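Every protein chain of the complex appears in place save one, which is left out.
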Amino acid sequence: MSKVKVGIIGATGYAGAELLRLLLGHEQVEIAAISSVSFKDMEISEIYPMYKTFCDMVLTSQEEVIAKSDVIFAALPHGLSQETAEICGKESKVFIDIGADFRLKDEEDYIEWYGGEYANKNLHEKAVYGLPEFFRSEIAGKKLIANPGCYTTAVPLALYPAIKNSLIELRGIVADCKSGVTGAGRKPTQTNHFPELNENFYAYKIASHRHTPEIEQTLSTLSGEKVRITFVPHLLPINRGILATCYARLKNGVTEADIKNAYAEAYMGERFIRLVPEGKTPTVKAVRYTNFCDIGVTVDERTGTLIAISAIDNMVKGAAGQAVQNMNICLGLDEEMGLLTVPPIN
Amino acid sequence: MSKVKVGIIGATGYAGAELLRLLLGHEQVEIAAISSVSFKDMEISEIYPMYKTFCDMVLTSQEEVIAKSDVIFAALPHGLSQETAEICGKESKVFIDIGADFRLKDEEDYIEWYGGEYANKNLHEKAVYGLPEFFRSEIAGKKLIANPGCYTTAVPLALYPAIKNSLIELRGIVADCKSGVTGAGRKPTQTNHFPELNENFYAYKIASHRHTPEIEQTLSTLSGEKVRITFVPHLLPINRGILATCYARLKNGVTEADIKNAYAEAYMGERFIRLVPEGKTPTVKAVRYTNFCDIGVTVDERTGTLIAISAIDNMVKGAAGQAVQNMNICLGLDEEMGLLTVPPIN
Amino acid sequence: MSKVKVGIIGATGYAGAELLRLLLGHEQVEIAAISSVSFKDMEISEIYPMYKTFCDMVLTSQEEVIAKSDVIFAALPHGLSQETAEICGKESKVFIDIGADFRLKDEEDYIEWYGGEYANKNLHEKAVYGLPEFFRSEIAGKKLIANPGCYTTAVPLALYPAIKNSLIELRGIVADCKSGVTGAGRKPTQTNHFPELNENFYAYKIASHRHTPEIEQTLSTLSGEKVRITFVPHLLPINRGILATCYARLKNGVTEADIKNAYAEAYMGERFIRLVPEGKTPTVKAVRYTNFCDIGVTVDERTGTLIAISAIDNMVKGAAGQAVQNMNICLGLDEEMGLLTVPPIN
Partner (left out) sequence: MSKVKVGIIGATGYAGAELLRLLLGHEQVEIAAISSVSFKDMEISEIYPMYKTFCDMVLTSQEEVIAKSDVIFAALPHGLSQETAEICGKESKVFIDIGADFRLKDEEDYIEWYGGEYANKNLHEKAVYGLPEFFRSEIAGKKLIANPGCYTTAVPLALYPAIKNSLIELRGIVADCKSGVTGAGRKPTQTNHFPELNENFYAYKIASHRHTPEIEQTLSTLSGEKVRITFVPHLLPINRGILATCYARLKNGVTEADIKNAYAEAYMGERFIRLVPEGKTPTVKAVRYTNFCDIGVTVDERTGTLIAISAIDNMVKGAAGQAVQNMNICLGLDEEMGLLTVPPIN
């Protein structure tokens, strides 16, 4: 089988550069072109010296990426993907959007949380939401894939089996999430200046983060009911990783065994979900640099609460890795291709 | 006024050494003696070179500390304070226990969570629980003070005004807490070995941490009802600081203004409580090395949830600083004496 | 004695804010005014929430600082202090420059390394170089003090006793220095963006750092000969601290005892120099938040090399603390006033 020609728009941002890492190790793809507005005509390894000799491609324009590639990944700030998606659509190319533009089904939500209207409603209807563990069958063969965000991957994966089996109350769910700082991107800011973040920790965008409607959309789809959650993200002074600690009230009579069985059954056969063994707890280090989502569940019998914790690498399962997983499904390749590099222990 | 003679039992543990730092800067005390079992006869500055020239006292025995001091602080593993407290009691000395032995009023709780019985029930009845913002009047003049733990300081301070004013449901409270690693003490362990904790983050003792009954005891006292909470601590790869993110369902009709007013009023005049300004959020860095508890409250109107966040330094307001605050109250000194050193910005 | 009115120009930079911390704890000063160009009319505690309730002063203009203060500290980018110094000089106020404008005696050096000429040569002749351990007697009573840089404090302090006693060859000295990142200031940059610096380490400005001529100026003054050194700074992924590892060839016949005696004698009675005990080594943590310089010396007999290591806090002895020390000397106060706050252990 000849290799698939892939391209990355926005290859110098953290998500784009992580995509490059994964695609370079993918045996069925050939990287046709990579682009950057800020660093056009430079070699990618001038910006990221760790890539030297692995990939010294010259960054080109978005147009060239589209022209040379059959699958286009875009890692762009929100609002900038819609036009590109339209061009790709006309040329029947596969477009996988790492950004937020195609994630929300309801334009009202997009207007409320992102402050802009949809440029092309028709296009949004064609988009599939690429969370493979839930929507695998819809992804295959699609041309336009909205790759989920990081929190929006971690929280639904933590809660899905409990929701699917009606084991928890849908009202009152709390998602207390903590993220490494790469989630905030490559651009320097005061808050992420080393001396400020180092030895610090705090919540941000409390009950007002844009991932809220996206998480709710997925939980609502999974449950068949309108779900609202309380979502509070926190910033960790580490590079990578998300830990989502989710709380929900157990329905009357639900036992710990019910919960354990539901999770074991729901995720049986899922290559990228690992239920942590009894007595262990998910850690961000165990999933670092991988496409895994580790999940642990605890029943607090004293209060009748389910505590479901998931850990992912925000750059992999929360961005670039899931995009590759989506591409694999979309093209009919083995779903785990390019995603099983053994991670380091520290 | 002549200086008070104070002593520290267990001065080489993190909490004991932090007490030493604070007491060295306290104008009304004289450090009479400090003890250590492991490092007896060594100078404290051999263990902590930052203290060189500030304090080069030789570590002595527990007996000598008691003999030479009028106020004795004990920073010992649980189970070891009761005998010492009894000796101090007989000699009418003030005993301030940084450990857990005298914190729980109900022996059943102690047996269940700590696995031992009370050595002297009579002594426990004389102990006062030293959380000054709630129990100030009871502390003055007492001889036996149980200094609260770190989480058990942060969580009740975050929730108190809402409870006092009956603004939240007492059922279903969640305390998602994150602590720096000094809370686990000076003794090396595999999990706190630098390469293991660095770049890591995870929950531990999920819904089973010993601070659970202590938090519940305080919330029950404050509310007049039996309160049970869901408490999940997490370990941060930083040295100091606790952030407690607390969730509670708002009672019907409670508005954001009600909440803001309740907090402003409840903590008016409290020197060590700072309500963060509108638009800001508590951070562990803002309270580092201080006795402050910074608090921020958010009302999530979409779900009817109160999100109350508190930040403390686990070593200061969560241990040694609060112990000094308790001593000051107990002896009739200015409550903030020795506790207002300006902290560094980074 | 009435308090001295002091002011800080550039109070929101890291060095300025650190000065504020120290001056707030200084019993003989009153902070008259603080200024900032970027944050004028804001409270300093809006930028640094750790200062809330300790200092909520409003940032004003440089002019107001000068008008209200008798001692003016300026923490400004190089090139901007000369005009201010001139104004202060005319009004007979004490001006202590944390920046580099008055450090180099030889204008040629300034032109070569900083790229600008002296605005007022006369003023430069009046400036004294404020490294108290070497030039204490010259500082007293002066009106214009050039506060040394961080590396330029650490390296000469490490080598002084060996140079003074002619124990080392002046040719071939190497200073391999490592600095925490606060030395680079508060302004966010790509290299100091958290995800880039975290888990990283490297040399920068190799044999081309601007502190080179300043170090050489001091060593030349101390030795009476023209000294040239090889100086390589490195950036540490920590907030504070400089470790200077200095190498020099021992003169024939010099023994370890000669070295130890020279250091003990040279620094006897120096409050802010601590020679580390036999078998110990200086660490940046032991001097963090203090004005100390810890020094350790090792003789490598196999190669005839002196290894002299010094540790300072770049923000204190390397900037703000030394400035306060200079002020104290200048005004005839106790040299250590405001500089003996006990530091935390971690």
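The first chain written gets the first letter, and so on, giving A, B and C; residue counts start at 1 in each chain.
One rule holds for everything that comes next: a contact is a pair of C-beta atoms (placed from the backbone, for glycine too) under 8 Å apart; a residue touches a chain by one contact, two chains touch by 3 or more.
Every value quoted in this text rests on a predicted model; they were computed, and no experiment measured them.
Touch with the chain that is not drawn comes from one residue among B:S45, B:Q217, B:N239 or B:T298, which is B:N239. Of the listed residues A:C88, A:A286 or A:I312, the one in contact with the hidden chain in the full complex is A:A286.
Considering the whole complex, the residue from C:L275, C:I309 or C:A323 that touches the absent chain is C:I309. Where chain B meets the missing chain, the touching residues are 14, 181-182, 186-190, 192-195, 197-199, 237-239. For chain C, the residues touching the absent chain in the complete assembly are 171-172, 174, 176, 178, 195-196, 198-204, 206-207, 228-230, 232, 234, 236-241, 243, 245, 247, 249, 281-285, 288, 296, 298, 300, 302-303, 305, 307, 309, 311, 346. Annotation for chain A: contacts to the undisplayed chain at residues 14, 17-18, 21, 24-25, 46, 48-55, 182, 199, 239-240, 271, 274, 276-277, 280, 283, 285-290, 292, 294, 315, 340-346.
Keep in mind that, in the parts below, only the chains that are shown with their structure count from here on.
Taking each chain's centre as the mean of its C-alpha atoms, the one that lies farthest from the centre of chain C is A. Separation between the centroids of chain A and chain B, computed from CA atoms only, is 39 Å. Each chain gets one centre point, the mean of its Cα atoms, and the points for chain A and chain C are 47 Å apart. Of all residues in chain A, those that touch two or more other chains are 195, 198-199, 237-239.
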